[in-house]
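Left out: one protein chain. Kept in place: all the others.
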Amino acid sequence: MIEVPEYTGKKSRRDFLNYVLSIGFFGWIGAILYPLYSYLVPPKSPDVDTSNISIGKESEMENNSSKMFKIGNKPGILIKTNEGELKALSATCTHLDCTVQFKKDENLIWCACHNGKYDLNGINISGPPPKPLTKFNVVVQKDEIYVQK
Amino acid sequence: MIIRKKNNRIFILLILLVINPAIIFSQEIESKDACFNCHGILEGRLKTPSDMYKSDIHFRKGIACSACHGGDSKEEDQDKSMSKTAGFIGIPRGLQVSKICAKCHSKEFETLSKSVHGQSSTGSGLIINNCITCHGVHNIIPVKSPGSKVNGANIVSTCAGCHSNASLMKNYNPGLKVDQLDKYKTSVHGQKVFSGDSKAANCASCHGNHDVKKVNDLNSKVYISNIPTTCNKCHGDANYMKEYKIPTDQYEKFKKSVHGVALLEKGDVNAPSCNKCHGDHGASPPEVESISKVCGTCHVLNSQLFQESPHKPAFDKEKIHECSACHNNHDISTPTDEMLGSGEKSVCIKCHKQNDKGFETAVKMKFMIDSLQKDVELANYFINAAEQKGMDVSDAKFESNDIKKVLITSRTSSHYADLEKYINTINEGFKITSKAKLEGEEAVKEYYFRRLGLGISTIFITIICVTLYLKLRKIEKKQKT
Partner (left out) sequence: MKKKSILKKGYGWINERFKIDDLINFMKKKEVPLYHGTIWYYFGGISLLLFIIQVVTGMLLLLYYKGSAELAFESVQFISAKVKFGWLIRSIHSWSANLMVLAAFIHMFSVFFTKAYKKPRELTWYSGFILLALAMAFGFTGYLLPWNELSLFATKVGTDIPKAIPLIGGFIMNILRGGEEVTGSTLSRFFGFHVALLPGIFTLVLTMHLIFIQRQGMSAPENWDELPEKNKKKIPFFPNFLLRDLLIWLIIINVLSVLAVFFPWELGVKADELAPAPAGIKPEWYFLFMFQTLKIIPSQILVMDGEVFGVLLFSIAGLLWFLVPLWDRKTKTGEKRYWLTYAGIFAIIYIIIFTIIGFIAK
């Protein structure tokens, strides 16, 4: 069949259609690839491992200081003792669930709500708390501190 | 004088006969219990039981020695009356003693066996599971008699006989304190009892008598959550307490209070019972100036702040009761923000009048805590809105744990009665709420972003679909030709 050149009108319309189709198509591909790419990039938040939390660098922590962290959905407290030993405990007071804090001068853990006191191993030594604080494992690898349940 | 006349002799004989029965009779009272009689004419140590027994209630009820010691109390011949075949056991030793009393007083003995005294008996040494330790022996008189060892006035000394003896208590419970008597002497109860008022509480009033249990035994009258009921036995009885002119509604008030609910309903054994604030053996109301120290054993920060505040010297001067002037004593309820400021329920306006510095400070404090509270509610609203839309707000929720802490800290710092310190604490709170609000808002934004993204991709898809459709039609048209 002899190919007769078509009306400019039709031809431009066909080209126009193809043109729009290409735009649409590439746009759509873009709308797919952009989320795909974002998905593949690992998010900044720490991964879901509820059992292994990275806290920070050991060298950046002074002796006789503490740091609060989040484990699961609950607060935790990391303490570096005078001797440089690292201890990690749950920071939820076993009395009425207030958040405990580290008391430097008395070298113990204290709950401000009702004056409950724990030693640095989490054992309740004074005041209303009925149970010790839960202990977590601390692992240091290449200066990075990790806390595990 | 020779009695010559026959009639006179008969008369004297008759009189002798009359008098004789008395002698004979009394001799017959004595002679009914041969043991008692015989021992009564012996000497020294062997005579003492009979002498003592004369005053004993058991003797007056006609109970013979053999009832406890065995043997035959009708026989005068020692070999027969004190023979083993007649059941004689001599001086009962150890646990035998109480078992003998239990022959009649079985109920009391059973109770005693289950008590801490009964459980601590080991069968050797001083047997505390032993009726005679407290009641004495051979001279037991009714409890109500003033001379009884277990009478209200005397029981304190009886208990203290062992419980103040450190070297004795060491054998049974080295950890148990031995200062109860000393403390008791300082208490209101002790002072009254020692001055002759036997209505006041003595050892047995609270601890029980035969049924004394360890303090940490759930069934003990002085187990921490049972103490309010024990104290209330007297202190709630309006009739009983009439002459002492103190209120009798403490228990009713305490039951409704924060501490009462925690202790009696929620079972928190760390909540204070009556003895935590009043002392137990040394029970007396705390001095006006020492109330904040007593409350401060748990509520450290509030107490410290109060003691550093301008309120302390002012209260002490006017003899206003610390802590309880605003919070009450027995009916302490959960404090609310209404206690601050100048509203109806405010405690500040009890002393402060319009336009004085304290009044203005109170008003400002109330304003600030109200703003923080509103901000907290706003943050929570955003977080909930985001959550309902299906967004993840676990981080924001974690932050809002701190909100609880900051609200508590702010309210505590009001005890310092200083505006600047208060403002600092409140500002910490605002930092946290704004962070939480931000996260909530972010979540809501994300929600709308998703819809936008959807819209965009839908537009592209629609474009493609339409053009595809047109292209299809075109192709099919071409095919038809």
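To keep things simple, chains are lettered A and B as they appear, and every chain counts its residues starting from 1.
Keep in mind that, in the parts below, a residue touches a chain if its C-beta (ideal position, glycine included) is under 8 Å from a C-beta of that chain, and two chains touch if they have at least 3 such contacts.
It should be emphasised that the depicted structure is a prediction, and the values quoted were computed from it without experimental measurement.
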Exercise for the section: Among B:83, B:198, B:371 or B:457, choose the residue that contacts the chain missing from this document, as touch is defined above. Expected result: B:457
Handout entry: Positions on chain B contacted by the hidden chain, ascending
Key = 390-392, 394, 450-451, 453-454, 457-458, 461-462, 464-465, 468-469, 471-472, 475-476, 479
Fill in the blank from the handout: Listed in rising order, the chain A residues that touch the chain left out are 28, 35-36, 38-41, 43, 45, 47-51
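Assume only the chains that are shown with their structure count from here on.
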Fill in the blank from the handout: Per the C-alpha centroid definition, the whole-Å distance linking chain A and chain B comes out as 47
Problem - Complex contact set, residues of chain B against chain A - result: 268-271, 297-301, 394, 397-398, 401-402, 404-405, 408-409, 412, 453, 456-457, 460-461, 463-464, 467-468, 470-471, 474
Exercise for the section: Mind listing the chain A positions that touch chain B in their complex? Expected result: 14, 17-18, 20-21, 23-25, 27-28, 31-32, 35, 70, 73, 75, 95, 98-99, 112-115, 127-130
